[in-house]
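This is the structure I want to talk about, given as structure tokens.
One protein chain is absent from this view; the other protein chains keep their places.
Order as written gives the chain letters A and B; numbering starts at 1 within each chain.
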Amino acid sequence: MIYLLCLCLFSVGLYCILRKRNIIKIIIGIVIAEYAVNLFFILIAFRMNGRAPLFSPDVNITNMVDPLPQALVLTAIVIGLATTALLVAIAMRIYEKYGTFDITKIRELRG
Amino acid sequence: MSREHDKGMTLIVKTITRLTVGLILLYGIYIISHGHVSPGGGFAGGVIVALSFIHLMLAYGKEEAFKRLSKSAASIFESTGAILFLAIALLGFSGGYFFLNFLPKGEPFRLFSAGTIPLSNIAISLKVGAGLFAIFVALVLLKLDSKKDKE
Partner (left out) sequence: MAELYLLLIFMIIAAIIAVEVEDLLSSVIAVGAVGLGLSIVFLILKAPDVAITQLVVEILCLIILIRATLKRDIPFSTTGRWFFNTLITVCFIAVFLMLAHKCLKDIPEFGFPIMRVAKTYLSQGLNKTGASNLVASVILDFRAYDTLGEATILFTAVVGVLAIVRGVGRKKEKQIIREEDE
């Protein structure tokens, strides 16, 4: 059930990418979809009554959550930031050339 | 009162920035150097260090920030971080294979333990911090006006 809520967040982002005409709204949709995917990874790694994956000097710990998806998501978050920065740079360039953010008015595909 | 409207933000923001920017930088260095003992690591620490310089630039204007970290210095730091990380990886060949952890391990929960992991953290933080500062400088300093024809 909680996985379905996470996929609802992803579908909100997907609706925004498909239906909006402003480029900045499309970038916001991509950011929301990315948050949803990272959340899905960490939800898979959770263990009931688990502990964070850190050792402690005086306690013998046996029930840790899964550390492998956390390592993957750590990299994915910083990659998402790089992608967003590149998208915003392209959007600012498009504004400089066409004077608008509306994608239905950007029709010239010259080189 | 023309001195405070010269560049940057108001006087209140400038005073608070003067107090907190050093603390943010120190906190970032703490998270980087204790990356193998407590949560954090190179990525989060690098972003925090970049945020301290961006904070300085937002509050005071770009000249103050460029006095502390010029554009060429940021580019040199980023390349140094990448080359350092590759060098640590290639030096693993001395022990057997690529990326081998070849330094002595030490005992856990201390600052000087875990082989090459603290050095890798420092290299990654240099790269991430300088790279994100360079991205921010490039995006902010682009002058934009909307022209219909660019020919």
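To be clear about the criterion, a residue touches a chain if its C-beta (ideal position, glycine included) is under 8 Å from a C-beta of that chain, and two chains touch if they have at least 3 such contacts.
The structure displayed is predicted, hence computed values, not measured ones.
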{"item": "Touch with the omitted chain, as defined above, among B:21, B:56 or B:128", "value": "B:128"}
{"item": "Touching residues on chain B - with respect to the absent chain", "value": "7, 31, 35-44, 47-48, 50-51, 54, 58, 61-62, 78, 81-82, 85-86, 89, 98-99, 101, 105-109, 113-117, 120-121, 124, 127-128, 131-132, 134-136, 138-144, 150"}
{"item": "Sites on chain A contacted by the missing partner chain, in the whole complex", "value": "1-9, 11-16, 18-22, 24-25, 27-29, 31-32, 35, 38-39, 42-48, 50-56, 64-68, 70-75, 77-86, 88-93, 95, 100-102, 104"}
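In this text, only the chains that are shown with their structure count from here on.
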{"item": "Mean-CA-position distance for chain B and chain A (Å)", "value": "22"}
{"item": "Chain B to chain A touching residues, read off their complex", "value": "38-39, 41, 43, 47, 108-109, 128, 132, 135, 138-139, 142, 144-148, 150"}
{"item": "Partner chain B, residues of chain A touching it in the complex", "value": "52, 54-55, 57, 74-75, 77-78, 81-82, 85, 88-89, 92, 95-100"}
